[in-house]
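One structure is given below, encoded as structure tokens.
Every protein chain but one is kept in place in this view of the complex.
Coming up: chain A.
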């Protein structure tokens, strides 16, 4: 990230304070100095917890460091990533479990974010309607968001329990299934179980962002549409959807970045099972359980690069909408 990015983003009212003629004044110089002084604690804190650790993770990925003795690391180049030795390939990039976890993560992210967007919009549309008790419904909808991920994973693990879970019980009493399903243990269903929990937990977030956008929509074109007798579905797709797209894009990118780094839900619901393992679960398993800091750091670095790439792509595409620091 370079310093060459300059946006003329001062709000109009601030111009008199900030444009050139004032540049040399004492007040201005004092303010700029104070600004950096005020930023310093935050910058130092972020360097300590984010910048430096990231650099070290990157460095450790080129070593054979082990968790038990981090100091005794030797540089081994790209061996953690990919190496050809004795007729076969080794390293994260040659590990089928890694690629499985990449696929799992992408599958999880795409499916759950799509479902969240669809249901989030529906919930937002409902909440946007005027009806008695709207405040209560909105508070109720927020509950899943407030529940810690770990707790929601445990609650669902209990509901999805193969023998005593209420979900199997309900499905069987209705006659949809004849035998209980081992939701979290069976490779066919476990990913869906994880998606189900994630969707349940994050619909409120998407719904709230969309609701905020809905409440800013102009009322008059809806009145016009009603007068003209246009079908509500048509109004939704032709008027509402295009207008809330920017907010929807923001929700999608936030959820997507969250989903790509998913850890807790998967770790608690299905532990280290390869059929649901995400990239974060894979990296942590190598790092902590197998004590292989070098290898785990290589996986972490790859995950970081994937997310950074996704972010840059998004920033590039949505540059106009984000307007860094502007009002």
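We adopt the following convention: contacts are C-beta pairs under 8 Å (C-beta built on N, C-alpha and C of every residue); 3 or more make two chains touch, one makes a residue touch a chain; residues count from 1.
What we mean here is this: contacts and distances are computed from a predicted model.
Look at the chain that isn't drawn here: its UniProt entry, checked against "site-specific DNA-methyltransferase (adenine-specific)", "Alpha-ketoacid dehydrogenase subunit beta", "Carbohydrate ABC transporter permease" or "Peptidase M75", names it "Carbohydrate ABC transporter permease". Among A:43, A:72 or A:188, the one in contact with the hidden chain is A:43.
Interface with the hidden chain, as seen from chain A, comprises residues 1-3, 5-7, 9-11, 13-14, 17-18, 27, 30-32, 34-36, 38-39, 41-43, 45-46, 48-50, 52-58, 60, 65, 67, 70, 123, 126, 129, 131, 135, 137-159, 161, 163-166, 169, 200, 203-205, 208-209, 211-212, 247, 250-251, 254, 257, 260-261, 263-264, 267-268, 279-280, 283-284, 287-288, 293, 296-297, 300-301, 303-304, 307-308, 311, 324-325, 327.
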